[in-house]
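The complex appears here minus one protein chain, its other protein chains still in place.
Chain IDs A and B follow the sequence of writing; residue 1 opens each chain.
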Amino acid sequence: MEETTKKTNKFTSFFKKIGFFLSEIFIKYRFFFSRLGISLVTLALAIIFGFLVVKLMPGDVVQMYAKQLADARKIPYEEAYRQAVQLLNYDPSLNLWQQLGQYLSGIFKGNFGVSMFNSDVTTLTIIRDFLPWTLFLSGASLLISFVLGIALGSKMASKRKGFGHAAANTYIVVSGSIPDYLFGLILILIFAVGLRWFPISGNYDILLEMDGWPWILNVLYHAFLPIVAYSFVQIGVWAISMRGSAIGTLGEDYIYAARVRGLRERTIRAKYLRRNSMLPLITSLAVSFGAIFGGSPLMENIFNYPGFGAEFNNRIGLRDYFIIQGLIVFMSLMIILANFVADSLYSIIDPRIRRGN
Amino acid sequence: MKKFFSSLGSFLLKVWKTICANKKTLVGFFIFVFFILIAIFGPMIFPYDPSTHGLNYFEAPSWDHPLGTDEAGRDIFRQLIDGTRDILSIALLTSAIAVTFGTLLGVISGYAGGWLDRIIQIVSNLFLSIPSLPVLLMLSAIFNISNSFFFALTLAAFSWAGLCRAVRSQIMSLKERDFILICKVMNVSKMKIIMTELIPNIASYILINFIVIIRNAIIGSVGIMMLGLADFQPSNWGAMLFRAKANITSIKALSLFLSPAVCIALIQTGSILLSNGLDETLNPKLKKN
Partner (left out) sequence: MANRLLELQKVNVVFSKRGEFMKGDHKFHVLKDVDFHIDEGEIVAVVGESGCGKTTMGKVITGLQAPTSGKVIFQGVDITKAFSNKKEYRNAVQFIQQDSYAALNPVKTIYGSLSTAILAANKKVKRDEMEELMRGYLSDVGLKPAELYLYKYPHQLSGGQRQRILMARALALNPKIIVADEPVSMIDVSLRVSILSLMAKLNKEKKISFVYITHDLATARFIANQGRISVMYLGQIMEEGPVETLISSPEHPYTKALIAAVPIPDPKKSRNSKPIPIRNMKLMSLEHRKDCCPFYDRCPHFHDECLAGDIEYQQKGDVKIKCNLDLDNEGKE
């Protein structure tokens, strides 16, 4: 009798411990879970939106594809139609809810859409082949403009007069007025067409065969103008946000106290100003990173850069509906993820909120 | 009747004073007025004949053609003037739709709370999460949007959500302030509270956002047209840039490229100056020390 009660006691106490542990996690991260919930709901809606994208398209997609298949594979139309439905994971004969179910089960199996023109090409292959280039280009620009913009912004907040200030202000107005793709065109006109210092298009010289270092250098050579074009405008944006945040920080009492204590202005700027003002900008950084996945079809079009956005454009031109659908869902997924991380980051980074919760 | 005009007059006087209060605002305002005048009166003074001439491609600037001609022999200067109307009308329309929609939903969401608030929040969240540019490109390409109104509508669809969120958070904090609580004690109706107490407090914010959305609409619409996805008249600035881009290697396309580019830059400068200037005047937190 005693043995069994001991065992049951151990059992219940073990469960109690797990229960406490779980409830502690829930308690600490209550906001975390609610944000997660909102993100999941948004994701679900974005997927449904993606599903509706194909429904909106004019014309009967499957018919067109079936005809193509019939011609290409020399098979009768009915057979082609069956194959089309299989490949595309889309059966017009089913009702709306069944189609949605079919679509969702496809997604869970990893089928994000197949090209109607080449069944080897799927959304996932496109992501694999083209996304890295866009990430490289936009990511590098984001990083560079963030670092430079923050430096510029904090300088602008401390020094409110003088030539540097006027020059910086002019720069900000000018960089905000010219859209980034327009600036890219100007750069091409001057440096690529006019002076022939840089290549007009492409991500590297396809004609030359190279490996290793020469290839990397060639890539950087081709990426130079696009990155400059992106950064020119973005630096201004970060500078303005940083300046606004820094002006707010400068007004705080602890800066005043630091000055009274005798710290040099440079020390104050380095230690207190930059770190404290950067806080709200970190979340913007995360959101901007998510926006990268939206692709930048314009810039890549201008520089003929074979990136994610350019490929998306091609697919639109081809009317490759299912790929387009998959790409849009993928982009939404990334943006939602980035927004979620941005939200969570803010509460983690700000020690005030961290302790308080 | 007299009362209406006198109060309208005093309102306009206040607006004028706000504009003059800051150099930036003044300059930006005049730039806008300049382009609006061109849009309205330009085509009357310099009529544009869209029929191609086919003879003098890429002519250099001359007395007849102050900015030269494009690849099909059309006068660039007159195209520029004609295209002002399209660009401005799209931008203004987009902003008007987005601001109306965003403010309305933001106020409802912030003031009413409850399930209505949740639904509106989820919807605005959705629009913020969908990649706007790719979807816009897709819609423009596939539906071949050439009607200004529908184009503005699609642009506005991706501009309202941010404003809705911001308005909502402002209304939520204003709702608990003392001067709103006292309206309850005085038995003022909810509608009146929203219209006469809450909205005047966010009015300046809405105005500044109106201009910011105009700026973004110009960037977006010109970008889409530059990809050749929207079937607009060739006199449209974005279409001009599209054709210039195609001929970028030829130095003769310079005028075709620079003319709309400079005009776009000018309008954007005007909008930045206007919005920054208004922000400085109307935002009490930005007082320069």
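Couple of notes before you dig in:
Everything below uses one rule, namely that a residue touches a chain if its C-beta (ideal position, glycine included) is under 8 Å from a C-beta of that chain, and two chains touch if they have at least 3 such contacts.
Quick caveat: nothing in here was measured; it's all calculated off a predicted structure.
By the touch definition given at the top, chain B reaches the unshown chain through residues 3, 177-179, 181-188, 192, 196-197, 200-201, 203.
Note that only the chains that are shown with their structure count from here on.
On the side of chain A, the complex with chain B involves touching residues 38, 41-43, 45-46, 49, 53, 57-58, 160, 173-174, 176-179, 181-182, 185-186, 188-189, 193-194, 200, 251, 291, 293-298, 301-302, 309, 312-313, 316-317, 319, 324, 327-328, 331-332, 335-336, 339. Contacts from chain B toward chain A in the complex involve residues 122, 125-126, 128-135, 137-138, 141-143, 219, 222-223, 226-227, 229, 241, 244-245, 248-249, 251, 254, 257, 261, 264-266, 268-269, 272-273, 288-289.
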